[in-house]
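Every protein chain except one is present and positioned as in the full complex.
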Amino acid sequence: MQEKVKDAGGSEFTWVGSRPDRPDGVDKVTGRARFGADMAMAGQLVGRALRSPHAHARIRSIDVSAAQKLPGVKAVVTRDDFKDQPSEFIPAGEMMINYRDVVRNVMAREKVLFEGHAVAAVAATSDAIAKRALRLIKVDYEVLPHVIDVVEAMKPDAPLLDETLITAGVEPAPKTPSNVAKRVEFTLGDIDAGFKQAELVIERSFTTKPVHQGYIEPHACVASVSEDGQAELWVTTQGHWIVRAHCARLLGWDVSKIRVTASEIGGGFGGKTVVYLEPVALALARKSGRPVKMVMTREDVFRASGPTSGAHLRVKIGAKKDGRIVAAEAELKYQAGAFPGSPVQPGCMCAFAPYDLENVKVVGYDVVSNRPKVAAYRAPGGPIAEFAVEQVMDEIAKSIGMDPVDFRLKNAAKQGTKAAYGPKFGPIGLIETLDAAKAHAHWRTPLGKNQGRGVASGFWFNIGGETAVSMSLNEDGTLSLTAGTPDIGGLRASLCMMAAEELGIDIDKIRVQIGDTGQLGYNFLTGGSRATFSSGMATVEAAREVMKEACKRAAKLWELPEDAVEYVGGAVRPAGPNAGKHVPMTLKDIAGIAGKTGGPIAGYARINAHGAAPSFATHIADVEVDPETGRVWVVRYTAIQDAGRAIHPSYVEGQYQGGVAQGIGWALNEEYIYGTDGTLQNPGFLDYRVPVASDLPMIDTVIVEVPNPRHPYGVRGVGETPICPPMAAIANAVCNATGVRFTALPMSPPKVLAALDEARAKGTAKI
Amino acid sequence: MRYEAPKSLDQAVALLAAEQGETRVLAGGTDLLVQMRTDVIEPVLLVDIKGIAELRQIKEEAGGFRIGAAVTGAELKEHPRLKTVWPGVVEAANLIGSTQVQGRATMGGNLCNGSPAADSVPALIAAGAKASIVGPKGRREVPVEEIMLAPRKLSLTKGELIASFLLPARAPRSSDAYLRFIPRTEMDIAVVGCGVCLTLDTKDTCTAARVALGAVAERPLLVAAAAAALVGSKVDAAALEKLDAAARAACRPIDDKRGTKDYRIKVAGVLARRAAQIALERARKA
Partner (left out) sequence: MAKHHVTATVNGDGVEFLCETDETLLDVLRNQLGLTGTKEGCSTGDCGACSVTVDGRLVCSCLMLGVEAGGKSVTTIEGMADGETLHPLQRKFIEHAALQCGICTPGFLVAAKSLLEKSPDPTETEVRYWLAGNLCRCTGYDKIVRAVLDAAAEMRGA
């Protein structure tokens, strides 16, 4: 049995904080694990979507007759197969969506709004026939002028995507439509008074480009609908109850008629919290009477699924020479893509969250433009805002001659600080991460030639949400645990560990699975860094129910009152004055008497998990710049983050490292490149440049633990915060190496070299 | 789509010459399969040449090396002598794509794919390699720099294919180097590629040189003026500056998603200098 693990707080855990092998590991290293495209159903057809070649066009007509007649084609669907949906906003992950937009995003209706927008789909007996059928579909487009850049889209003469769109959040409401869907504002104190007190004010503008979540597994599903309307859907997703809800709504079917099974998921990062293929595959399956498998090509993933926003930001911070920030202002303009719903609101909320400020004003604009509808991407909106703010913070620190970590410490949010977006923080770990950064060897290591070091802090809220978990005691004393949040990075290991910790048993005695939508009550999706927090909380509750029931059964057997029996060290025993009167019973013993004491023993937790607490981070990045080519390498990186309590430290470290890698890609090379015709020029991993193994150093991690008092084990969600600091940390490092501050992402070599040459001409370059 | 796997060059030539529709030679397939899948091309006939022994061999010939057009980059690297004599050619072929791609990709395919950014081509040109072309009218030898005319346009005629490359006999105190610039460390198409081959006399003066640039024009370029900058010099700072300028002057690049005109021109000069310095070091030890 496992040795006890000592934690920082002094109490001892057996499993929590240790590093056992994950239960789903063997399947994943042998190829046994089944992902979205690994399912096949007998008689299945291949489904393929026809996608718009234009960035913006009115659809005059769609003629599918020739496609329908092609031998081997069993069904064709278009907008006519989906009823229009009235406007209604509902939460989806950390963002709001509107079904009127969802039905149009899934299948274009009046217009195509981005290159790659689906206009029709076919199901055929082979991929070759499906492809041929698509070529036979005639769509009559009236091509319209398009607009992609957010600033361009906000101009009064910009082409309009939705002629009925009136900006929400503006009083009085505008009389004419525009591409600005919403304006949001968050204020604290008096910003003008604040700036008047400032002894130093720095204001900068920034631009970022859209980037894709970049999951290696394309969207994939297999749909089957029987003649009585019962539907099965196998899909790679972060939220199968969400998928069920969307499909039921779009198709007009009862929710109970659709059973969705989540396959293993090959990466999501927020991008698999929405539907693209699924309602279409179900519609094709219904129409053809056969299962339909739809898998996106990599090109379609880039063209037609939702990258995050490109943005334009302006940040202005005023401070006193002693380092106290007296005013902070930001204006954020985020692309939403084809339909409203960029993460500008969380971006606004995040922007200054690490700091204790009296006077703050953040204004955000949600702007539609002719590119795919934004889907969530790991801390949606946060990295963009923090890229801008953390650079201005750096510049201020430099201007007043203060160490950048000390400057952040001087203004750091702590317990009791009121955040600009509303709530007062409970216990939080920002200061601990800043102190850890200062104490870290990385901070003291001398730099080499052409190198620079940068630091940045970051923040992300975490969410709880609806969660259901079921735990059954099997006849032999082992346990089966069913959870509902798809495991995207090690959740099953953590749930096993928390359950084992509660029950005082070996993790080997618990088998955990992710159930389908027919097996559990509603589960909100895996996102918002909520899975370990929420499913963990529910697992603990379910385990406690099992333990309570076990006590009840033993009490019955021993003819003792229920409260005279306790569960300790993996067994039930009499308590108090009755102690020692009966031999303790293990779960195996209890399972043996379950039938005659009342029936099967199970714990079923259905909660709306509250108490999720934010996770703060501070990152240190060292870069080296080639002065003749402008290429930037990251030569050393340290990510320090508060996990509350790391259930399985290896997987917490993995979240830190993964978020850092994505942030590095976002900083240096990733971007959506559009041609003048509005078509995506780099829809593939060749020219959409995610970091490869040789691009990165080892990524050192430090797990700080300031436990969240509202979770039984102190857990904070950790998955999203890691992507927030890297872009600024690297930009700050590049500035320190070169003397040039980069306000536009990505910092690709041609841009770096051009800026270096300009600085050299002015005499301000350091290399 | 037909697939044929001839066992002799004559058979291959006959197949290519006879088919009126779109044909493609299949060697490594690392470009071809991608183009077929994205419907950039739709051949009616694929002629797989990997079954033709001559095309898969590396032989020493006339003091040099004859490399079959269908030898993979990985095989080039594993040859016991080739990387010592021609390190630039071998490293260029092994920069194409990934380890997986190098397991299949060939120099024949890399050249005949017709991309000005092909990695192995500047190194072959700098080496003075000649392509041995076989066709319905027989065999002819052509310097590699005369094969590519423009993107996707080759000087081969119907029914012709490249059978092998001949790397000439190496003069003593000679070596080569290939460098490319890409934004990441691996996996990208060259933004600029530069191959330099040079020979030194016993006093370390450069007596012969060839410099080739890729991805800076509609075809890979043999830059005589760049070579002239090196010949007669000790490849010192002054010569390298002249080399830099000559390389830049030869460029006629485009702006595209991989690099701007200005950037390519600047970096061409930088790479020429750096490649020359590596070739110099290697030549001194050769």
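We just call them A and B in the order they show up, numbering each chain from 1.
We adopt the following convention: contacts are C-beta pairs under 8 Å (C-beta built on N, C-alpha and C of every residue); 3 or more make two chains touch, one makes a residue touch a chain.
Please read all numbers here as calculations on a predicted model, not as lab measurements.
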item	value
Listed residues B:Gly103, B:Pro136 or B:Pro168, member touching the removed chain	B:Gly103
Candidates A:Gln662, A:Asn708, A:Thr721 or A:Ser748 - the one touching the absent chain	A:Gln662
Of A:Asp21, A:Asp140 or A:Asp508, the one touching the omitted chain in the full complex	A:Asp21
Hidden partner chain, touching residue among A:Tyr651, A:Tyr674 or A:Tyr713	A:Tyr651
Per the touch definition above, residue among A:Ile216, A:Val255 or A:Ala439 touching the missing chain	A:Ile216
Residues belonging to chain A that touch the chain removed from view	19, 21-22, 24-26, 28-35, 37-38, 40, 128, 213-218, 264-269, 295, 297-298, 488-490, 648, 650-651, 653-655, 657-658, 660-662, 684-686, 690-694, 696, 698-699
Positions on chain B where the hidden chain makes contact	1-3, 26, 28-30, 33-34, 36-38, 46, 48, 50, 72, 74, 97-101, 103-104, 185-187
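Note that in this section only the chains that are shown with their structure count from here on.
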item	value
Interfacial residue positions of chain A with respect to chain B in the complex	299, 628-629, 631, 633, 668-669, 673, 681-682, 686-687, 689, 691-692, 694-695, 748-750, 753-754
In the complex, chain B residues that touch chain A	38, 181, 183-189, 191, 257-260, 262-263, 266-267, 270
